[in-house]
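One chain of protein is taken out of this complex; the other chains stay put.
On to chain A.
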Amino acid sequence: MTEGHLGAFVSVMAELLAPDSRMCNYFFLYDGSKVRGEADPTREGICYFYPEETPLDKQELLCGQLAGVGRCVSELSSSPARTLRLRRNKFAIRMKDDFFWALGCSVDVPTVSMCEFLDQLIDLFCFYNGPVRQSYQLNSQESLAAQWARYLSHLQSGSSELSHIFSCLRTIDSTNVDPLLLLKAALILQACQRCPLVLAGCILFRGRVVSTQMSPGLTMKVMVHESETYTKAQKPNGTSTSSSFSGTVSSTTVFLTMPELQYLQFAPVNKGFRYSPSTPQRDTPSKKTRLSRTLSDTPSTDSDVTNPSSSQHPQKVSFSPHLSESDVFSPAPSHGAADSLNPQSPQLLRPSLSNGEHPLEGEAEERPSGSSHNSTGGRTQIQSEGDGSVFEENFHLNGGDGDEACEMVFDFRAAESGNEQLRDDKVVEEDRRDSCGSASGHKAGKSNPPPPPHLPDTLVENPLIPMTLYMHRVNGLVLALLVEPHFMSDATSMEEVYHSSLASLNGLEAHLRTISPGASPAAQGAPGPYTFAHFDCIQSTLTTNLSGQSGGARDHPFVRATSLLHSHFCNTETLQEAIIRSASTAVYGTRSVAQETYFQQNGGSLRNSGIPNHQDSAFSLPSKARHRLLKHGVNLL
């Protein structure tokens, strides 16, 4: 791996583990049903306590006191407690059945954000483990403690000052990525959805969202598993990134709530609806046709739309590291833990994927060269490289004429040959999951708990429906799909999805790899003439030019103002905009149903005595924000 890549990964790791920026001071789950009698010690009820190194008597004190007060308050008010605040800490509370969750934050964190964080955490747990009571019956406390710890650290990963306020998805910096790549990602997802067993999907790159069809909440949940397998894959060998097939596909059982499922099912998944308006008539007849074909249809359609920009594709210039990259990748070391668990898998699977001719790992570095050649002889490239570059080619050739025929020939061939192997593939996959489950405590997949009917309490309020999360990894890129549970036993569907997307994923990965994944370059530099934060409430994404790790200065005036204004917006539906001003700072906040935007002018002191004065610079903030933010793609007009 090049140093640049290593650096990028290290920085991802650092973001995941940065301890100072954590939002949560305490978190615990207390099971009141275990402490009924007077003699029962409080510790019996503590299911999980964070930080784990907290002395037991302190744990007991907090659990006992907060749970006691929470119970007392909920009895007085005939409603569960929601927050318990102390002078130095405040706690978001959830009480359900006999469980008592508490998340303790510093008092600076907005209460709304804190409560949201706790709900997310509990939802995450239920997503991967099913109903809480049930998972505590089926699994050991230790293994579930590991789960809580993991979710907690995931939710706090990449914490910047603003992420304590907005719970947002981390996305790739779209200003830095060719829009065509995003489009491509969306198309891959749409293609996968042609399989009726696939509900929705998302594509992630190095812990950031490239494209998603799921709600932000669900995407966030899926990302946890991704980052987990990613981190796991990073750990054993340290430098290993090359993929062998056994590590590339995995699945795990997840649990959706009824609303989540309904959202996915009633959303226009079926089929072709999601495509651009120009495609339906083309899709309708092909509904029953093979996936691979529809996939190859789509790029040509869309490339019409994007024609002008794709001809000056920026990626074309970025292939100089071609040689060194291939050097790094060719040794093909194992990709993570799965490999060691299942040593025979590479042999089994490689032929089915690489067309029997090229080793899989060859594709990664071949593709860029393929696209660099495409101006001269694209089609030969396709032939020689196999499925890895189908999408790639198409993409770059702007749906050039003879391509489609070629691909179809190729695809059919691939599917035919792949059929048998994929069945094996599935067996292997299940094997792997079994061994994995016992080894790493990731049990949800293995135990495969029966659906909720066992638990009337959860059934009544929010039944959780088991589904499967399918993940296909290509180095830093992951295709995550929520699929019906029997998808994993439906060889044909799996095969279709796998093959139809593999090539495109490889292509996408190769492109994304050349792009800095993380924060926008604007964030790195010195403070500009203004600071802004733009939160998209629909997609849960945050755009800001505020540097993420600015010394953890929690009292940063802009963050402080934003925190106050955000709470205010949350509590007052009718509030549209606000300017607040202290002696030294003025911050403008505005919101609509879809977004919240905060803006502060830097430098140039506010020279005014605070008396009402229309010449006060604070009052020019709205117009300044409108103008300045346009170039960040924020439209306040």
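The rule is short, and it goes like this: a contact is a pair of C-beta atoms (placed from the backbone, for glycine too) under 8 Å apart; a residue touches a chain by one contact, two chains touch by 3 or more; residues count from 1.
Just so it is clear, contacts and distances are computed from a predicted model.
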Legend entry - UniProt protein name of the chain not shown, from "HPS1 biogenesis of lysosomal organelles complex 3 subunit 1", "Ubiquitin-conjugating enzyme", "Cyclin-H" or "Mitochondrial import receptor subunit TOM40-1-like": "HPS1 biogenesis of lysosomal organelles complex 3 subunit 1"
Legend entry - Touch criterion as defined above, residue of A:65, A:265 or A:489 at the omitted chain: A:65
Inset, instruction - Specify the residue from the set A:79, A:141 or A:602 that touches the hidden chain. - result: A:79
Inset, instruction - Could you please point out the chain A residues that touch the chain left off the display? - result: 61, 65, 68-69, 71-89, 107, 560-561, 564, 568, 572, 574-584, 586, 608-614, 616, 618-619, 622
